[in-house]
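A single protein chain has been omitted; all remaining protein chains appear in their positions.
Labels for the chains are A, B and C, by order of writing; each one numbers its residues from 1.
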Amino acid sequence: MFFTSDNWAGVHPAIAQRLSEESSGFSAAYGASELDKRVEQRFNTLFEREVAIFFVGTGTAANALALAAVNRPGGVSFCHREAHMIEDECGAPEFFTHGARLAPVDGENGKIDPGNLKAEIARFPPNFIHAGQPMAISITQATEIGTLYQRDEIKAIAAIAKAKQLPLHMDGARFANALAALNLTPAEMTWQCGVDIVSFGATKNGCWCAEALVFMEPGMAKDLPYIRKRAAQLFSKTRFIAGQFDAYLDDNLWLNLARHANAMADYLQKGIEQAQNARLAWHTQTNEVFCIMTKDFAAYLKQQGALFHEWNPPRAKAGLLAENEVLTRLVTSFATEKAHVDRFIELLG
Amino acid sequence: MFFTSDNWAGVHPAIAQRLSEESSGFSAAYGASELDKRVEQRFNTLFEREVAIFFVGTGTAANALALAAVNRPGGVSFCHREAHMIEDECGAPEFFTHGARLAPVDGENGKIDPGNLKAEIARFPPNFIHAGQPMAISITQATEIGTLYQRDEIKAIAAIAKAKQLPLHMDGARFANALAALNLTPAEMTWQCGVDIVSFGATKNGCWCAEALVFMEPGMAKDLPYIRKRAAQLFSKTRFIAGQFDAYLDDNLWLNLARHANAMADYLQKGIEQAQNARLAWHTQTNEVFCIMTKDFAAYLKQQGALFHEWNPPRAKAGLLAENEVLTRLVTSFATEKAHVDRFIELLG
Amino acid sequence: MFFTSDNWAGVHPAIAQRLSEESSGFSAAYGASELDKRVEQRFNTLFEREVAIFFVGTGTAANALALAAVNRPGGVSFCHREAHMIEDECGAPEFFTHGARLAPVDGENGKIDPGNLKAEIARFPPNFIHAGQPMAISITQATEIGTLYQRDEIKAIAAIAKAKQLPLHMDGARFANALAALNLTPAEMTWQCGVDIVSFGATKNGCWCAEALVFMEPGMAKDLPYIRKRAAQLFSKTRFIAGQFDAYLDDNLWLNLARHANAMADYLQKGIEQAQNARLAWHTQTNEVFCIMTKDFAAYLKQQGALFHEWNPPRAKAGLLAENEVLTRLVTSFATEKAHVDRFIELLG
Partner (left out) sequence: MFFTSDNWAGVHPAIAQRLSEESSGFSAAYGASELDKRVEQRFNTLFEREVAIFFVGTGTAANALALAAVNRPGGVSFCHREAHMIEDECGAPEFFTHGARLAPVDGENGKIDPGNLKAEIARFPPNFIHAGQPMAISITQATEIGTLYQRDEIKAIAAIAKAKQLPLHMDGARFANALAALNLTPAEMTWQCGVDIVSFGATKNGCWCAEALVFMEPGMAKDLPYIRKRAAQLFSKTRFIAGQFDAYLDDNLWLNLARHANAMADYLQKGIEQAQNARLAWHTQTNEVFCIMTKDFAAYLKQQGALFHEWNPPRAKAGLLAENEVLTRLVTSFATEKAHVDRFIELLG
């Protein structure tokens, strides 16, 4: 019963197969191959516009390079207090930007509250050099706690970004899960709502190591070839990333994989709603489920072979848990088997 | 006729096969899986001592992180003037070290001259803060121009490093080619000669993307887990690197692949020695061949389908070339076919 | 009526006089002069132990270099949410540390609450590389809002620092004001309470430009000569800083100047307590006074020639002000004239 993270899953057979096929022959290195060029074109089609696209090795690299591309001295980027870039990247955004700051913004359900965002940006008046200067806004879709920004919510944040002339970045480590849940196209969920840069993740959804940084306005990325190279994220055999994406995007594989993960999470949530020994912390629409149970029961589940993370305070907010309770995070993936979910639900009683 | 670079080659079938096998199932992320641990153990065996080993995505990352691990404020690292880290990494070492400097050292045959090294280090007297402070020495084995440090030559540089209490790094982007050519063990070519850190490259020799940073003294790497993570080089599904190494090291595959590449280069050199329209620039023992011909003849070869880089001045040193000549670099790999070399030699006339 | 900041005041005549006297003759540069050495000795005497001392040009430099001296990859430093280093230095601490993070800690009266500090540090469990690693704790004495840590309060924070093996830094931009108010010696207020590093400010209290970074354990500063030099904070004619400190420390001038500033603030506070058109926001013991009045009345005061900053929300906390009110900050200095305070109080009605 593997619910620790979607990055515990392996790789979808179609993607492994494509890599095997690509392994023979010779091909131009550093992104100049025909395959690289062809897959870059697919992203143009996917986003229904000419984008600038950069393959990188990790989601952390994509996020950090996105900020590096729009870096400013004394710069401050705004993201949700629970965002991956501020909680789980060991300061990579600060490193890649030579010390720009991440300012946490509060908001319910893992989402930036527009009013709070305005108030935080207002701490940095124009030309008040002592405080520094706003530089970017970043949202996570799906969020770190499995929730989703609706299109109107993205637009509300984009309006603030536009008013302040700040680029809007979307951390799409679970981009496909969000698209599948909202039944939107990439264009509808991004630039048509005002998103400027996307960290387009595929690793968690069936690839080995395939992340892309997508700029809606190629001019915004003009220095990125140099930034990426000196950040050691330009792979020589980039075919290995391009090839994964090629298979990933074929025949809607990526969306189908995400739909499976989401469906498993939904099924799991329905089970928890009926359970005696656990309750949902909040409802989610994607592939992360948050569930409250006693410490003793969590220990029992682990003993029975269930694997999951605990989301201890301060991650679990004050008031959410009784003293003997824990918040557990259960992540499904493209590879989650229904039998495992069934067994888990059965254990919940 | 693919002689542009060894990173134009694909991936050896045994490695592709292993990746396919690893693609199913679930496994702990971020290096905690059994496979990761087992492959780490293999490196201990390989180096005949307990080493600290870190998988990373690119050779540039390995080199830059090696210097980051031993970084000092105002630090200066010494490497050969033609080293990859100073010529071809877009300032990655400077970026990862927050501005430490690379000081080029001259030397014949692509190798640091010990006398020149001493003279360069002497520019930084102890406690003379205006100049900065020495921080590391880096050698490349095999060198950027296909030559090799003999064990005594490594020891001579290591003696200088030890006298100045500087760590000695080896850029082993073509580590296997060097080992195969010198018929040495990893231990013999590294720590037994005084090498402290190795960038252990496998990408150029049959993998997709498999590089490792090896510290002979694990204590020297105590901060590296943090440094690597915030450098966005900690992959979630590290199995994809560990798995490549696992197949790479099985049954001496890696050395056999390197031997093939070296043999092809040797065969090519013998052909050039007999050729009417080209001459060897210098003799090499590994998988890079440097060859001088007229510009017209180089153009003719390209027209005939031969792919290679020109090593234009200032890379080609003053006096080496007549006015109408070019220096060409021909790189063989594990995948080079003898028929291609034959055809190339035939064209040389 | 100059209450904008203590850095609007000029320089005490005795300090200007000393600079004039030092202006003739020749002297070793870069801190090697007899005067430099003699003043360094005075700091040993002042702190009753052998300290490492570095003269720098600004308080921001002192704070940022303090963190640079104890920098760690993925490092996180803890300071009060309203600390100068996090609010008013345009990211200098992040820049000097190549991207280490400042984590704000809440606490009443401008002081870090030990419970909150423990909770924040607990967000960074040992060896959990995703979050980063704790690196330092910084307190401000006197605080940004004019309050003071009592010795027991410093000791409580130092105990947490020691338990976590973190160095404890004190931003002493108003060090003399704090000492004078608490009637303590430098030793009593610093290392005897567990403080490891002090930013020893003198600029705000009668100098042109005289700041010192003091390390209680010289070994903690072993790289600082290089760090300071490459941070462009090693002045060639350091006599100009050393000379200011020499006059500043003579005959208790520094403490007398601070006592005057504190007394003026106390006098001002007593006046506000009696006033009809303003009320104290909170009581302070040093040279900053915070006072609440209507926006209209603040405008009237400015029109009458009173100069001061408004401390607008979010600096003024929610609930402190009625809708038509502002929080004003009134800073006294060594140069504040009683007549100006009298006139200001008179205006308050």
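Please note the rule applied: a contact is a pair of C-beta atoms (placed from the backbone, for glycine too) under 8 Å apart; a residue touches a chain by one contact, two chains touch by 3 or more.
It should be emphasised that the depicted structure is a prediction, and the values quoted were computed from it without experimental measurement.
Participant: Of C:Val70, C:Ala92 or C:Ala136, which sits in contact with the chain we cannot see?
Facilitator: C:Ala92
Participant: Among B:Ile129, B:Val214, B:Ala231 or B:Ala247, single out the residue that touches the unshown chain.
Facilitator: B:Ile129
Participant: Touching the missing chain, which residues of subunit A?
Facilitator: 68, 72-74, 98-99, 127, 129-130, 132-133, 223, 225-227, 229-230, 234
Participant: Going by the touch rule given at the top, which residues of subunit B touch the chain that is not shown?
Facilitator: Within subunit B, the residues that touch the unshown chain are 73-76, 87-91, 94-95, 97-102, 119, 122-123, 129-132, 314.
Participant: Residue by residue, what part of subunit C touches the chain that was omitted?
Facilitator: Interface with the chain not displayed, on the subunit C side: 2, 4-5, 7-13, 15-17, 19-20, 22-30, 56-61, 64, 89-92, 94-96, 98, 203-204, 208-209, 226, 229-237, 239-240, 335.
By definition in this document, only the chains that are shown with their structure count from here on.
Participant: Measuring centre to centre, with centres taken as mean CA positions, what chain is farthest from subunit C?
Facilitator: B
Participant: How far is the middle of subunit B from the middle of subunit C, if each middle is the mean of its Cα atoms, in Å?
Facilitator: 51
Participant: Between subunit A and subunit B, what is the separation of their C-alpha centroids in Å?
Facilitator: 34
Participant: Please tell me the distance, in whole Å, between the geometric centres of subunit A and subunit C computed from their C-alpha atoms.
Facilitator: Their C-alpha centroids are separated by 41 Å.
Participant: Which positions in subunit A are in touch with at least two other chains?
Facilitator: 89-91, 94-95, 98
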